[in-house]
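Certain chains of the assembly are absent from this excerpt, and the rest are unmoved.
The first chain written gets the first letter, and so on, giving A and B; residue counts start at 1 in each chain.
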Amino acid sequence: MQGVNLALVGMGVVFTFLAALVFLTTLMSRVVARYPAPDAGLETIGGDSRPASGSNSPEGVADRQRLVAVITAAIRQHRGHR
Amino acid sequence: MELLTELWYSTGIYQLELKQAAMILVGLLLLYLAISKKFEPLLLVPIGFGGILANIPGVDIALSEGVLAQFYQMGLSTGVFPLLIFMGVGAMTDFGPLLANPRTLLLGAAAQFGIFATVLGALFFTDLGWFDFTLQQAAAIGIIGGADGPTAIYVSGILAPELLGPIAVAAYSYMALVPLIQPPIMRMFTSEDERRIEMTQLRVVSQREKIIFPLLLLILVALAIPSAAPLLGMFCFGNLMKECGVVDRLTKTAQNALINIVTILLGLAVGSRLMADEFLVASTLGILALGMVAFAIGTMTGVLMGKLMNYLSAAKINPLIGAAGVSAVPMAARVVNRVGTEANPHNFLLMHAMGPNVAGVIGSAIAAGILIEMVG
């Protein structure tokens, strides 16, 4: 009896909580969309925008991008020369 | 001569009891599964090794002043280790897919039915006289169905520390078995057509949404279910550190050195609960059986909820992603993706399954809070 109560109340609370979270999250996203950030350049895609590890500092990212660009160029050259 | 006799009495081989030998074999089995079969090795290597250490006769490693006993006192009986791991997990979690499609939170709710069904099952077994679980113990066993290691360890540390060993072993073993346990159930409750459903690409999520979400979740938990606040609070803290972008050096440490150190210590401390006297009891079998049932039921209710949402909603929802609602991040989401690709090679469900997957983490932490509140 105690167990059945626990299960009913428990599932009820879990559902209610997550339903409330759906509502609030949707609301929050709308509010955020209505008042865009001053620096809109930070928008990111649904997937993970930043690697879970590794330096995320702006310089780090820029450095990495530059490195990747350089290496890509080097590879292309390298292939072209063969 | 007398000295040699004494020396012989001090050897492990003289003092070894059969059940300790059995538990050392169990430890070796866990190591084999972890290393050869890649069963959640990050946890099962320390747990298995700790289990062997805990059953060495004639020396206190897991008892009194032994080093594993100290790790246990330091981090498990206090709840600090699972909470720090939860912080690290938060710092590695991306709520983007969930924010792009918040309704998938409901799938993470449905899959928690496995938890409560298992609590009922444990109490039913006790009624039948097969086992003798208290309400606290039944609740701790149920949380295995949350498919979330730190949550299970945190809850059983509070409600039933005497079962912590078997519960942790069951939780991590079944998480590792997700690729075997889930697919048959997923196929049983979905039609080929449903499994073929392709979902529309997720929308772009802004960084501000990602920063606000953990705070929103924290406030909601604080207002509704405070007993879930330690778990979800630390989780949201880790996530906020990651998303806010101004404390990257702390985030990196939370994702690496800190979570790794705590994982080693927590694994060994959990292993210390695999002492023969505590582990080799009938209830362990009950826990292993019930844990399996919990996973199966959670998968089922997640998929059924997916079907219902697909039926009710305008946008198509592939019911398979409901199975990811049990959590077991990211294994369950990968399983969903694989089963989906089998039915339709153009189906890429991974990102869609990540939403219910992390929702399952939230869902089981909420369920943990309710159980602690109602039976603790």
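We adopt the following convention: a residue touches a chain if its C-beta (ideal position, glycine included) is under 8 Å from a C-beta of that chain, and two chains touch if they have at least 3 such contacts.
In this text, all values refer to a predicted model and were calculated from it rather than measured experimentally.
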| item | value |
| --- | --- |
| Assembly formula [one copy per chain kind displayed, counts for the whole file] | A x3, B x3 |
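The rule is short, and it goes like this: only the chains that are shown with their structure count from here on.
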| item | value |
| --- | --- |
| For subunit A paired with subunit B, centre-to-centre distance based on mean C-alpha positions, whole Å | 23 |
| Complex contact set, residues of subunit B against subunit A | 92, 94, 96-97, 99-100, 102-103, 105-106, 108-110, 112-113, 115-117, 119-120, 123-124, 135, 138-139, 201-210, 212-213, 216-217, 220, 224-225, 242, 245, 248, 251-252, 255-256, 351, 359, 362-363, 366-367, 370-371, 374-375 |
| Contacting residues of subunit A [partner subunit B, same complex] | 2-4, 6-7, 9-11, 13-15, 17-22, 24-26, 28-29, 32-33, 37, 42-50, 52-57 |
